[in-house]
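Have a look at the structure that comes next, please.
Missing here is one protein chain; the remaining ones are kept as they sit in the complex.
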Amino acid sequence: MVASYFLSDPSVLLSDLVFGLLLGCVLAVVAHGLNMIWGVVKVVNIAHGEFIMLGAYGAYFLNLYWGIGPLASAVFDAAIGFLVGYAFYYVFLHRELRGKETVSLQSEMVTLVATFGLSLVISTLALIIFSGNVVGIDYDPGTLLLGPVSVPLGGLYVAVVSILIISGTYLFLERTFIGAAIRAYSQDVTATELIGANPAKVASLATALGFAITMAGGALLTVFISVGINPLMGTLYAPISFVIVVMGGPGKMWGSLAGGLTLGIVFDVLQAVATPQIAFATGFLLLIPVLILRPEGILK
Amino acid sequence: MKGRTPFTLYGLLAVMAALAAVASFSGVATTVLLVNLLVFAALAYSINFITGMTGYVSFGHVVFMAIGSYSLAVLVSTYSTSPFEGIALGALLGGLFALGIGAVTLRFRGVYFAIASLVLALAGYNLVLQFPQFGPGGELIFYIPFQPLTVFFAIWGIVVAEIVLTFFVNRGKVGLGIRAIKDEEDAAAAAGVNPMKLKLYVYMLSGLFAGAAGAVFAWSTFGVNASSAFDLTFSLQMLAMILIGGMGTSTGPLLGASIVYLLYYELLTYPRLQGGQFLVVGAAVIVIALFVPDGIVGIIRRKYPSLKPVIE
Partner (left out) sequence: MPAVEVSNLSKSFGGVQALRGVSLSLGESEVLGLIGPNGSGKSTLLNVIAGVQKPTSGTVKLGGRAISGMRPDAIVKLGVAKTYQIPKPFASMSVRENVAVAALYGRRLRSVGPALEEADRTLAIVGMGDRSDLAAGSLTAQEKKRLELAKAIATGAKVLLLDEVFAGLSSEELRDSIALFRKMHEELRFSALVVEHVMRAVLNVSEGVVVLEEGRVIAAGSPDQIVHDERVVQAYLGSKGVGT
């Protein structure tokens, strides 16, 4: 089966590869907000997937009532996500992080469990309010034919926006004063004070940015999964995001893209040559060898 | 610490004896309720061994439960053995898998362990779906006589074993080493503790008992299917129970399991409140994790220090 796939028409193979790369880009942006928070604040939001889901519903309702396309909705989602991120920081993280130089294992456990609870609360509320029905956005800008390879234009737009967002955050962190403060915080909390910034303000800003990107990512995702918006979609995209961030390395902005593209291609190729189950299982299990073989900052 | 009368153990065993009496002398409905309650208590004690004692959050703990469920379902449905052999196999495989998985994942600290356990559960779910032997949707159903009291005493025995083990592990050499690991793993190694060995030991216990409990769960529901066997909300419920009751303690899991189970499955199941139980438990987990991370036992410990010998 595998051999026959690779011996088949090369244009099919190329189209699949292109699709895998586009999928990788959207997965990258979906994981990118988590990367930001994990890398800077050193806390993992287990409810990450639920905020992706909320972003997707945001795009759905903006489209349903005002006919706004998913790309434009991403901007609205980002604005909401920014505010939600601040609230999240002060409710869930501030008490645990305030005045501490490093995140203790105890705090890590508290935030893991609390955000696990949050994911249950949000997805249950979503089930009650949105109902369990799967919805989608009717948005299809068509297909671009590059010789024998067909490229879905929607996916291409999302990939471009995704790369713009990732490079934007990279430049923001590298080139601006606030970005420098965020980088200082991520390496050494006390260093933030040395360059004259308030650690809580820096951490909350990074969290807010992470949420803005996460919810925008949810909107962008709707282009790809045209009929897959449902209250429980977070349970798939959260673990995908975890794997991507670990693969790329928390806090490395381009890591999201590296991890996303790897996973996108693994999913896409394995689905073609094997089954979706094998593809998902392999994609998730990739995390283990990455954790073992790339132990810098991971094992200790 | 030494030579103290084990009031806590006596108290817990008295509660268990009372439950056995109630189950023996009341109707089937009560027995079934108690079976379910004790399945949850057994799961709570099982995750308590790893997450409660060491602080390693096992989000994917449901894997061991699923291993137990499938062990029993396969043995009973395919090989027509007695459910007890299914429980034994579930416990054995649960323990073995925990050793194998733990040898790799217990090297990862904190959030990395938690996420590794989570992705293993998701991978396990997808792999079960891949095997046609487990039926479409990984569903296995079997027909055996309905014997609620037998099921009750199976799970009762498991919980009693867990209580006794938890109590003596906490009091003994292993418990002291484990607490050191929970506080400062590197410093524990510098004091001569072999962290990997102790973590593997308690993880093995936790896999073993989750396997046994999962087997009884399949027995009590006459089957298993992949989406409920690997349902991650079970992991959350287990965490919620030990968090609410008190992590690592021998009283906490039973206390937490009773509260969560009764809230979840009994009090909040009226049609009007449907779905509400998830909200209540989720919100309780958030509040307790953020404000009282040592749970009810922790509150009692602080407010009424004189009760310490009774609750620990």
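For reference, chains read A and B in written order, and residue numbers begin at 1 within each chain.
Keep this in mind: a residue touches a chain if its C-beta (ideal position, glycine included) is under 8 Å from a C-beta of that chain, and two chains touch if they have at least 3 such contacts.
Remember, it's a predicted structure, so these values are computed and weren't measured experimentally.
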item	value
Touching partners, among the displayed chains, of the absent chain	B
Touch criterion as defined above, residue of B:188, B:204, B:218 or B:281 at the omitted chain	B:188
Selected from B:95, B:177 or B:223 as touching the chain missing from the view	B:177
Where the missing chain touches chain B, by residue	1-3, 171-173, 176-177, 179-180, 182-184, 186-195
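Note that only the chains that are shown with their structure count from here on.
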item	value
Between chain B and chain A, distance of the C-alpha-averaged centres to the nearest whole Å	32
In the complex, chain A residues that touch chain B	44, 46, 92, 95, 105-106, 108-114, 116-121, 124-125, 127-128, 235, 239, 242-243, 246, 275-278, 280-282, 284-285, 287-288, 291-292, 298-300
Chain B residues touching chain A - in the complex, by the definition given at the top	55, 57, 59, 104-105, 107-112, 114-116, 118-120, 122-124, 126-127, 129-130, 182, 232-233, 236, 239-240, 243, 275, 278-279, 281-286, 289-290, 293
